[in-house]
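Dropping the structure in here first, questions after.
Only a single protein chain was left out; the remaining protein chains are all shown in position.
What follows is chain A.
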């Protein structure tokens, strides 16, 4: 039996949790169940919502949908390029910043600017720099490199977004690496120095292995983030995913099916579920992979 004091404490506990549980219940947990329901139905929004049971149709439809396959391909290429690039850049920057040079604080603040700035602003700034007579082509010309129609050419539009996002995200992961670098004991480096290791050797044989758990975290966060690319391709293409579907991502496709075409809301929910499963599997594979590696 509960004493009066215990009952009072329990009441207080529920009271403290009430706002959080209410909001999570209505806007996270109920929507998850609702999403399961939606994904098996054809949904028509005519004033109210109309549901028609379709079984697994929404999930099977993806294989016949050219745009879904393009979106998946674009997203996969994007993840495969951006995650390794931003992880490597973050690591190099963190290691350079951690070398005990003067002005560290200054560099850290400067590097952090893109992380603070909204994706909408960053995308607009880059669109301004990417325009045909813009700053980036101007710099390329100075170095006698080929210039591009960055926004209009289907062959380079996705690359333009990749460059922008590697630039914008690497500093965030750099900060995570920086925190982890402080935890590597100096004695490791001192021992290596006695053995005559150079700076590059120390980096590869001490810094990199010691950071393996953090790298695993950074890669997983990177995978989750890159699979969800939306703002940049939406703003870049005015919501279309163009030119010629070259910037169409899975989340942009979900958005289009849910809110721009009629009668495909259930299908959009099914794609969202498949995306969630892809992200989950990628995360598990990466986690397993990094665990096996740490056995050596």
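Everything that follows uses one rule, which is that a residue touches a chain if its C-beta (ideal position, glycine included) is under 8 Å from a C-beta of that chain, and two chains touch if they have at least 3 such contacts; residues count from 1.
Assume contacts and distances are computed from a predicted model.
According to UniProt, the chain absent from the figure is "ABC transporter permease", selected among "ABC transporter permease", "Protocatechuate 3,4-dioxygenase alpha subunit", "Glutamyl-tRNA(Gln) amidotransferase subunit A" or "nitrite reductase (cytochrome; ammonia-forming)".
Screening A:56, A:145, A:179 or A:208 against the full complex identifies A:179 as the residue touching the chain left out. In the complete assembly, the contact with the undisplayed chain comes from A:113, out of A:113, A:145 or A:191. Listed for chain A, the residues touching the missing chain in the whole complex are 6, 9-14, 16-17, 19-21, 23-24, 26-32, 34-35, 38, 49, 92-93, 96-97, 99, 101, 103, 107, 109-114, 116-122, 124-129, 131, 133, 135, 138, 167, 171, 175-176, 179-180, 199, 224, 228, 230-231, 234-235, 238, 251, 254-255, 258-259, 265, 268-269, 272-273, 275-276, 279-280.
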